[in-house]
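What follows is a single structure, written as structure tokens, with notes after it.
The complex is shown incomplete by one protein chain, all other protein chains being positioned as in the whole.
Moving on to chain A:
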Amino acid sequence: MNGFHWDWAFTWEVLPMILSAAKVTLLATLLGSIFAIVMGLVFALLRRNNSRILRISTYWVVEFIRSTPLLVQIFFLYYVMPEFGISMSPLATGVFALGLHYGAYLSEVFRSGIDGIEKGQWEAARALNLTIFDTYKDIVLPQAIRPMIPATGNYIIAMFKETPQLSAITLLEMLQMAKIIGSENFRYLEPFTLVGILYLVFSLLAAYGIHQVERRFPKEGFSLK
């Protein structure tokens, strides 16, 4: 134990290393978000499917994913998938796990967004003889997207804050880097504090960004084009 003064020289020395690891964190979050949005839409549409069995089984799959810990899901994918002949890198596993986990949460957001569209809009689309694909693309989604943005944004920020768990399968993101630096120098104060501050800064920036995105969508009547 070498007392606790904040060592600025050490801070400046380790900052570039942590920032370079931040790229991995951000990449995992970005790819994870894209995958989660796709999965969320798939789950949401399956919940609206005509087949009762599909609806109910999707409900329980979503419920199961939501009520088990992300860390265990990460371990499951990383250690069990190779048994089925599917080996993935830590980053791919992480993106897959984050996408699946948050896709389950997002499906509820998308479902309520789609359910919020008035019945008359569906009826009008049918009266105009639009295909189901065009109905979603031109009528339903353009109206449903705006109310979905805040909740989707919250989940993406939450996902970002769960990326440190990927250090458990040796992905070299910010926390793993801080841990390595800490154990090499026997100083955890600066690296862990830096990582914490960076998370706080990124979260606040993301919250601001999402607010701006939301403002760009007018409340009514805009087209996806």
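Observations on the model:
The rule is short, and it goes like this: a residue touches a chain if its C-beta (ideal position, glycine included) is under 8 Å from a C-beta of that chain, and two chains touch if they have at least 3 such contacts; residues count from 1.
The rule we apply is simple: contacts and distances are computed from a predicted model.
Between the listed names "Fe-S oxidoreductase", "Flagellar basal-body rod protein FlgG", "Phosphoribosylformylglycinamidine synthase subunit PurS" or "Ectoine/hydroxyectoine ABC transporter permease subunit EhuC", the UniProt record for the complex's undisplayed chain reads "Ectoine/hydroxyectoine ABC transporter permease subunit EhuC". Considering the full assembly, A:Val80 is the residue among A:Val80, A:Leu128 or A:Val213 that touches the omitted chain. The omitted chain makes contact with just one of the residues A:Leu30, A:Val72 or A:Val213: A:Val72.
For chain A, the residues touching the absent chain in the complete assembly are 1-4, 64, 67-73, 75-76, 79-80, 83, 161-165, 167-168, 175, 179, 182, 187-189, 192-193, 195-196, 199-200, 203-204.
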